[in-house]
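Let me begin by handing over the structure; questions about it come next.
Here the complex is missing a single protein chain, while all its other protein chains stay put.
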Amino acid sequence: MSTFVIVYYSALIGASCLAAYYKQRSVFMLIFTLTLISFVLGIIGGAGALRFVATSAFVLALAAGTSYAFREFLILISKPGLAKELRTAPLTAAFGMFVIFTYAIAGIFAPWIAPHGEAEIIGQAFAPADENMLLGADQLGRDMFSRIIYGARNSVGLALVATLLAFLMGATAGLLAAVKGGWFDQLMGRTADVIMSIPSLIFALLILSIFGTGLQVIVIVVAVIYSPRVFRLTRAVAGNIVVMDFIEAAKLRGEGDWYLIRKEILPNATAPLIAEFGLEFCFVFLLIAGLSFLGLGIQPPTADWGSMVRENATLISFGDITPLIPAAAIALLTVAINFVVDWMLFRTSGLKEQ
Amino acid sequence: MGDLTRLVFKRLGLGLLTIFVVSVLIFFAVELLPGDIAEAVLGQGATEETVAAMREQLGLDRPAPVRYFEWLAGAVTGDFGVSLVSGERVSEAISDRFVNTLFLASYAAVIAVPISIMLGVFTALYRNTIFDRVANVMTLTTISSPEFFLGYILILFLAVRTTMFPAISSLSGDMSLFDLLERTFLPMLTLVLVVTAHMMRMTRAAIINLLASPYIEMARLKGTPPWKVIVKHALPNAWAPIINVVALNLAYLITGVVLVEVVFVYPGIGQLLVDAVSKRDFPIVQACCLIFAATFILLNLAADVGAILTNPRLRHPK
Partner (left out) sequence: MNDKFKNAEVLLEIRDLKIEGYSDETWVPIIKGVDLTLHRGEVLGLIGESGAGKSTIGAAAMGYARDGTRISDGSIEFDGMELTTATEAERRALRGSRIAYVAQSAAASFNPSHKIIDQHTEAPVHYRIKKRMEAQEDAMELYERLRLPNPKEIGFRYPHQVSGGQLQRAMTAMAMSCRPDLIIFDEPTTALDVTTQIEVLAAIRDIVDQFNTAAIYITHDLAVVAQMADTIKVLLKGEEVEQAPTQVMLDNPQEDYTKSLWAVRSFHSPQRHRPADGTEPLISVQNVDAAYTGGVKVLDDVSFDIYPGMTVAVVGESGSGKSTTARCITGLLPPMSGQILCKGEPLPPRYKDRTRDQLRQAQMIYQMADTALNPKVRISEIIGRPAQFYGGLHGPALKQRVDELLDLIELEPSKYYSRYPPELSGGQKQRIGIARALAAEPEFIICDEVTSALDQLVAEGILKLLDRLQDEFGLAYMFITHDLATVRSIADEVVVMQHGKVVEQGPKDEMFTPPHHPYTDLLLSSVPEMDPEWLTTVLEERGVDNIGESAGN
């Protein structure tokens, strides 16, 4: 029996007793379940398994604590109306907001945070982590950590631009189609159907094979591929609004299309559109990451998470997790956004099933 | 039955029309190439003569619509022309690989579809319990992860650190089915993880959407037990959305396969497409795109027809 095992169990049992004494039922259940799981796994897998359980529990608890604190922080600094909304956010959503916040900081202040330049070769290929290079070096001897930080700026920035463009095109077309109806609506709907009937990755590959892999090409292609999705959603949301009597009243007053969109429809469509923006960003981000992974996205030496996975992929067969780090960076951001969007969709749908 | 058959045929017609339009798009997209195919493939270093020779060989002097219909006629009979890089017939390069891709996709589908529908029903039944919440967080996480992330994690833990399954899915013709299933286990698992999460969430949403209907409340007020409310009253009305979800995800399998094939070096059509794109081998790119798009459209078509066929209002007209 190592000291770790003894300290670990006594801490757990002590905490459960405290929770039980203060009648904190759910806390007690949580801690005691953890104790039992550790007990069973400890018997089967020994101290190693126990250490794993303990680490995961600690990481989860840390994440939960951070999320909780971050939510309280947001509630305190925001206006009363927003604060009321934020109070309903589950911990997962708060976690999502915290992660998005961190990525934003990393992306905006990349040159100040990263210890080295993104293309700067400072060590040997695949050098292990040391004090200078927190995550080691990549296949050319560039600092992995710095490249991850710069990646936040490049990968996320590119996806953001593409999403904005897709949104601009899709939402404008959707709103106009809902208001105008008739042939314009039909035409837009059919066009969207055709574009969506080609799988997105395949479409992107086709166009990139023709026009090459310039940044502008990527942005435009991705925006064209995803704008039909935005179009459909906007059309559906606006379609539910244009049948309302207040739109009829405005039409009968003689108001123009632009007034209808700006004053009558948009204020009622913002919540679902913001949620859709989040989802859309995830799709775009994953598509661009996929393209980069295939070597058809952002071209070297610019740091980009997708290509970093590809460049370091060989390390996997040696059991090294380095290539997983940029992949995890991608996954973490999309998970975070999805957590937030999930909460927002729940709020706006008013789905209160019990 | 008049209405129903008419609707089904209308939908079939629309599907064929879409495939036609998409084929036009795929063919003429290449025509947008700055210069033409010959220049693009041979690059700037090529002499006038070689470019001219290639033009001659590809028949580029004839008008595009004529070449399009020749290409389409060939495609319908399985002839996609000749690869620009290897000179091999495209149909030969594709056929074996297409079978491999279909095998992988069906392998994943056979496992993913039943699991996800069952899990979807369970999460709907036990909604807002711990089980549901954990499932929600886990599915959100797998959906958000890029396929290559999941793939490499599986390789790291199941192939490198524990060597339970092979990391690379090289196939040969004389393998037994069991070997084949073992070799393709990890790529299959990656696809299953991604697709199951999607399907399960959407099945759950489709069922929960229906739970607010007055006829569900009526069933509850008739004393029907909760599981029976879901299975007998909600599920029959949820088939249309569920079929859609399944088709959408099967279609997704077909494309998601591209990334997974690259991760596991699996000899499928996706891998071929990616190689062709980087080598700018347009006949292969066009052929692969058309095959993927057609599969995608046909699956959606099947889903729509399925949804029409399960609609009681259409099945039993007034």
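The chains carry the letters A and B, assigned in the order they are written, with residues numbered from 1 in each.
Criterion: a residue touches a chain if its C-beta (ideal position, glycine included) is under 8 Å from a C-beta of that chain, and two chains touch if they have at least 3 such contacts.
Fair warning: this is a prediction, and the values are worked out from it, not measured in the lab.
Chemist: Can you say which of A:Arg51, A:Arg190 or A:Lys251 touches the chain missing from this structure?
Modeler: The single option touching the absent chain is A:Lys251.
Chemist: Given that one chain is not shown, which residue among B:Val82, B:Ala219, B:Leu272 or B:Val285 touches it?
Modeler: Residue touching the chain left out of view: B:Ala219.
Chemist: Residue-wise, where is chain B in contact with the chain that is not depicted?
Modeler: 212-215, 217-225, 233, 236-237, 312-313, 316, 318
Chemist: If the hidden chain were put back, which residues of chain A would touch it?
Modeler: Residues of chain A in touch with the missing chain: 84, 87-88, 244-246, 248-249, 251-255, 263-264, 267-268, 352-354.
Everything that follows uses one rule, which is that only the chains that are shown with their structure count from here on.
Chemist: Using CA atom averages as chain centres, what separation in Å is found between chain A and chain B?
Modeler: Computed from C-alpha means, the inter-chain centre distance equals 24 Å.
Chemist: Can you list the chain B residues touching chain A in their complex?
Modeler: Interface residues on the chain B side: 18, 21-22, 25-26, 29-30, 32-33, 127-128, 136-137, 140-141, 143-149, 152-153, 155-156, 160-161, 167, 208, 211-212, 251-252, 254-255, 258-259, 262, 273-274, 276-278, 280, 282, 285-286, 288-289, 292-293, 296-297, 300.
Chemist: Would you tell me which residues of chain A are touching chain B in their complex?
Modeler: Against chain B, chain A makes touches at 92, 193-194, 197-203, 205-211, 282, 286, 289-290, 293-296, 306, 309, 313, 316-319, 321, 323-324, 327-328, 330-331, 334-335, 337-339, 342, 351, 353-354.
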